[in-house]
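Structure first, then comments.
One protein chain is absent from this view; the other protein chains keep their places.
Per-chain residue numbering starts at 1, and chain names A, B, C, D and E are given in the order in which the chains are listed.
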């Protein structure tokens, strides 16, 4: 089984971290191929950047010319899952939703620890549209932007643990979801300190992708996610129009 | 006061219809400038096209080099309002939300008549995220795509009246919202047949824009819609990178 | 265009403040006529007084013998809007709802700063019935009654700013709604201190009234707000029965 | 124990029907005194009339000069309960809410059969504000106004049974609430036809009033329903100002 | 009228306290018979024990061989009400729901003071399934288990008052519900300290049972609570299979 894991950011170092997380959590026998978009923001922290990423991720998946079984969108709470579901029939997993699904199976309530306060509404909207808010105890922000998490993991770790502690003690969260693809790798440290399960979104999405593919299921093409009708579209696919389809925008692991 | 009205579709004929609606509903003294994106789908009917339009609308507004007071996004229920709100401080109005606001002020419950069944969830999501679902009696689809509405207004008219009648009689709607920018101009005909107010989204948005601007209010830059932080973004703005910034992609009215 | 602005209180000084706010926010060309009821409480702070005001406002509008285009009920969150909508076909605007509509167009979440804690449920109920609670971050009370706000504007100002600060910092409000007609005039002071937009309900309602009238829309008479059936009603209209229809209960502005 | 049952309508014949229902359902030892307002509509069918009734009911209770233990407002879904709760400390029961409470104790879901379609939103609002909508399967209207129910009980009976059947078979209601004080007396007939429990609101309210009084409980005066502050109120109490306090506006039963 | 009050715990001392509460609150003429299960936990504090109690309560009621008019399940928020409603046609009252019904009739919002934090979700679920959460201001835990409340009533009293005070002052509760059958008897003390009504669930349930029985109503057997179809069931009734049907597991009062 081959799962495409698409970073929503154009940062190469984040793509590598994501590839590691994907590889660490995938089952033996699952190949994960981690890609990054040809255009867009280095790190996505607001709606403008998120919409651009939505298009760039769709563009990147369309440009991929090998067979695959599922796609993981590695951007916590970003836009675009429903668009990509229209373009392909393989199932698509957004990591915020994947985290919530997993959290709801192992605890009464979960909290998300995200980056900036301005990202809280994005996570809230993502969960709301996916119908996954009922068991969300809180969404808390550390105040560190995505790039800061990437560049200063030690400070990020401290800030995340502090917010997670508040979530557990004040909001009665029983599970913690790491609200940023760049937070992967902190799971054990937090669990050992707070004694609650901690979920990395990339890992959650990869394992759920395996489950759905294993069940022989694909995205329903009945109505909402039916393929788009053929139509005149100026400039699409953008990476081709832009001449940006460079080689090597990705990492292959666990063949 | 100058209001930018941005079509989400790249169809020139739809841009002209929208310009007419904007002009018809604007107050004396309000100038409306109707623009269309440099790239994207001729007509937006699904999430993939809608995300592309979200980016193309932001791109088009950023490329506009004259002063303006507000922006109307003329795509019913499409993505992107929250992204554009970050990029500028002038208030931004999406026509589905604008229609709902107006409808809630003049009736107990409203229904939306949209194009295809696959667009119903998009309208539903838009209203849900905006916190405007409580008074929505139903969202009904005529089964005609955006381009069909544009090319066969007579058939569209008949189909819309039929669905609106069901909405009034079965769903207890007391106001009808026309769920597609291309439906503008059918208001009187429907009202005279069904005896309920009918709302055109472009008109609703233009008049609400005037009201907000008149109150001296702009988008709150406190947190969610703060300007994006400066950051490395590959390919942005896309129309410049693509060399698509042609002249004349717009219609000016009511100076 | 002529808009009736009806105070829900029988205090003459509050009627004058409201007339000033209406006049300040109205467009050139809009005449606002501010009226006060013939009977009822000096200042409305509880449900008993609010029901009495609901009837007194309907009574006052029915007694008005000149043409008008819309009515603004200048009582934040009080009863009666749906009753008045039945009696006339011109659109009716309650200022709590108007504030919420405007706030939702320019920010992610809003808070209301009201007078007494006992008024919080009234505001909550008003927003709930109008379907406008989803984007309400909080409703906070200063603990000062309506008459105190009127008589000691300096202390009111201080208390309102304090609660607004909490709303912004703790509840993540991005817009503040002044929850009492008597608070008009504090907008700029609060905005300059907290850097978020502040909405005065009378202004919001007047401008929304202009927008709706400008769109050519009236209250839907389809079902809920249809005119009452003719019927034997003892004592109605009350002001006539009570012999209270004195001259001069109103202020005309901006002709 | 003495329970005041206050008709919201000024129709004498309805007051008598209500008195009979109150008397039939009261426990031995409970005295019910049925009153009617000094002013207001013969029969309440819309919001305007309902607000007038809210004030008239408060006025009538205030004018009552004997001791009592509880008040039942005999108008299904009408305004005013929260106002009256402020004026007195004895518990107050509105018959729509009382019916819903009882229905929720004996079945999974209930439906209300009311008079006109225009009254459906009033019932909906009443239940929503009271927090009692979750188990409401539907609110159905027979299309007969309150006075018609009163004058043609045979036709009313037929129409009510027809709607109740739909509620049971299509909406999966397991209990039926009679949504109009004038429908009292049809319970057995409907139950014998549809085999589901049928609740008369006056009966429900009287028995719940006995239960609350029996528990030694009164309305909480902590905040929302605290007594109004003393204040200048023009024209109050209205019946005194109007000179309408005639004798005999009531029926005493079951001493 | 005879009401069975069934303790969910197998503690004899709790059964006696419950019997006292039932007896104190019942009307003259009502006989209450307090029973305890033949098997299960001494005191129920978690879901495992609650499910066991659900079955044990059904088993105990089925084993009762005298006529009765209603059943009160004296376990705050425990499982099983809907199961027992299927087995018998007499109405069944769970004390958490009963408390909420009563609280909603006399105040704007209520809080529940329960035992352990782990019991909060159980109360929350009970209220949610019963459709009674809207007016619930908060559910607070004292941190004392059911047996501790029973064995150290003085400490319990202090802890309950402390939490109730927080509920009133911070959560704006206007009525307090005692969230454990073992808390009965503390009502007056708390009311005199906090000046809000306090509800004991056993009392509330007994009086509501009297009201429903007095109205001549029984559980609707239409669909959800219809009698189970005859079927092969291994081991049922469990107390008979276990040989546990000892004498005297109950207290009779107020004949």
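Definition applied: a contact is a pair of C-beta atoms (placed from the backbone, for glycine too) under 8 Å apart; a residue touches a chain by one contact, two chains touch by 3 or more.
Everything numeric in this text was worked out from a predicted model, so none of it was measured.
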For a quick check of understanding: of A:40, A:75, A:91 or A:121, which residue touches the chain that isn't displayed? A:91
Option from E:80, E:107, E:197 or E:214 whose C-beta touches the chain left out: E:80
In chain A, positions touching the absent partner: 25, 27, 91, 93, 97, 101-102, 104-108, 130-135, 168, 172, 174-175, 195-197, 199, 203-204, 207-208, 210-212, 214-215, 217-225
For the chain that got dropped from the picture, name the residues of chain E it touches. 10, 38-43, 45-52, 54-55, 58, 79-80, 82-87, 117-118, 121, 125, 128-129, 145, 147, 223-224, 226, 228-229, 231-236, 238, 241-242, 244
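Note that only the chains that are shown with their structure count from here on.
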Interface sides of chain D and chain E: same vs different residues, half threshold: same
Greatest centre-to-centre gap (Cα means) from chain A is with chain D
Between chain C and chain D, the Cα-mean centres are separated in Å by 30
Of all residues in chain D, the ones touching two or more other chains: 117, 121, 223-224
